[in-house]
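Every protein chain of the complex appears in place save one, which is left out.
This part shows subunit A:
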Amino acid sequence: MNLLVAQAQQIEAPEIDYGAIAPLLIVLGAACISVLLEALLPKHQRWAVQLVLTLVTLVGAVGSLILYATSERPEQGVATLAGAIAVDSPALFLWATLLVLGFGSVLLIADRSVEPGGAFVAQAAIRPGTVQDRAQATKTGMQTEVFPLTLFALGGMMTFVASNDLLTMFIALEVLSLPLYLLCGLARRRRLLSQEAAVKYFLLGAFASAFFLYGVALLYGYAGSVKLSAIATAAGGTDRSDTLLFAGFGLLVVGLLFKAAVGPFHSWTPDVYQGAPTPITAFMAACTKVAAFGGILRVLTVAFENTQWEWRGVLYGVAVVSMVIGAILGLTQTDVKRMIAYSSVAHAGFLLIGSIALVPDGTGVSATMFYLLAYGFTTIAAFGVVSLVRNSDGEATHLSQWAGLAKRSPIVAATFTFLLLALAGIPLTSGFIGKFVVFSAAIEAGLMPLVVIALVASAVAAFFYLRVIVLMYFSDPAPDGPTVTVPGAFTTIAITLGAVVTLVLGLWPTFVLDWAGTGSFLS
């Protein structure tokens, strides 16, 4: 009791740097307003109002981010909210990436021209296969709760990459995951697959976050604090057993690698990517990847840099497993969405190489962040194209249905070819520059064998991208094959944004590379 009273007297309200966390506050605040609107507005107005609110929010958040980034701010960043949130150069870079990728995803989510009424179910409570379900599949209007859910997920991701202690990181992890579980189950067509994806993602995600949390508890026992810098200090010399440190680190990293869909923790990825509505798959593939690797980079750099010789071997192995699984299993896929999912597992392996290349000048971190940005834009555009190829019962994702697509729609086939080449890492695309900078950083950090394995894995992966290209250009289209929908403005903008950024970063990457390399994590 005395302890409690003594502590209560010491508590002071923490200083809050509102300018620094303005983007975060805008996104999360708008998410709350969006929930209210959902309750108050009549049904026919919701889609338009929610869409405008969401887009204005994202633009406003980017605006306040630019305002803060260009203002007078401390070079090494600030820790605000009692040290829970660190706003430093990498956090600002990742926030900007997340917001712009989120903007692209929201455009895909909002599109109602490709699928009348949008890609989302009109009423999630309707049982699949019933009369009401067949009626909702053709009726216009979609569950507009997807907008607040997307904003909450985005807010969670932004908190995740900036969190300076493990408790904040855990809360942010849940704030980003819980909306995603729900979003996965809201597809308008093939609802059984969609619901199954949601169940699988939810059960495995909850399992992984329990591991993450146990890791946090053990590290708290080790360091006496969950602050990343306190763990780094404790690892420098403490009387506690190292078992706590390494068991905690292992469990923590399992949770993080699960979210990032790396290597042996990838088993949910293909199922969820295939079952979820395609705009949500795009959102997950781009933004969740950025958030998860942002978190991994921060944890490894700030908390565990001085113990890297103990854990580097483990993550080395994980990166190899991830690249091999992604490249080999990608070869056997017959579904476009599953194929891109396995490609994302292989890409997660490449990203992990960059994350463990902790060289003193920070090129590993900046290279990985550049790769994340480049990969995110390419993936959003790729899933945007996937959503256009349709037949009477929704998207035609089976590879055989893509045969001869170039004859039906040369522009779509050409765009998809370009995006696949970017994923494969062909020069003149951002994928090549991304791989180049990550592998250079890895060589600098003495990870030569890993780079050789990565190059072999990219070559194997290039085979299954090229297979799709050959199929699109050199096969005859099936007579009852799918049609290519002419996209409305939203999907067109999202695909163009992704493709243009992929091209521009392939030709002039310097600007973004410089920006990614401007500062290091606040420790």
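In this text, a residue touches a chain if its C-beta (ideal position, glycine included) is under 8 Å from a C-beta of that chain, and two chains touch if they have at least 3 such contacts; residues count from 1.
We adopt the following convention: contacts and distances are computed from a predicted model.
S.K.: What protein name does the UniProt record of the undisplayed chain give, "ATP synthase subunit b", "nitrile hydratase", "NADH-quinone oxidoreductase subunit K" or "Sugar ABC transporter substrate-binding protein"?
M.R.: "NADH-quinone oxidoreductase subunit K"
S.K.: Tell me which residue among A:224, A:360 or A:446 touches the hidden chain in the full complex.
M.R.: A:224
S.K.: Which of these touches the unseen chain: A:24, A:65, A:157 or A:182?
M.R.: A:182
S.K.: For the chain left out of this view, which of A:274, A:322 or A:491 touches it?
M.R.: Only one of A:274, A:322 or A:491 touches the chain omitted from view, namely A:274.
S.K.: Which one touches the absent chain: A:81, A:137, A:213 or A:484?
M.R.: Of these options, the touching residue for the absent chain is A:213.
S.K.: Name, in rising order, the residues on subunit A that touch the hidden chain in the full complex.
M.R.: Spelled out for subunit A, the touching residues are 3-4, 7, 124-125, 127-129, 167, 170-171, 174, 178, 181-182, 185, 191-193, 195-200, 202-203, 206-207, 210, 213-214, 216-218, 220-221, 224-226, 270-271, 274-275, 332-333.
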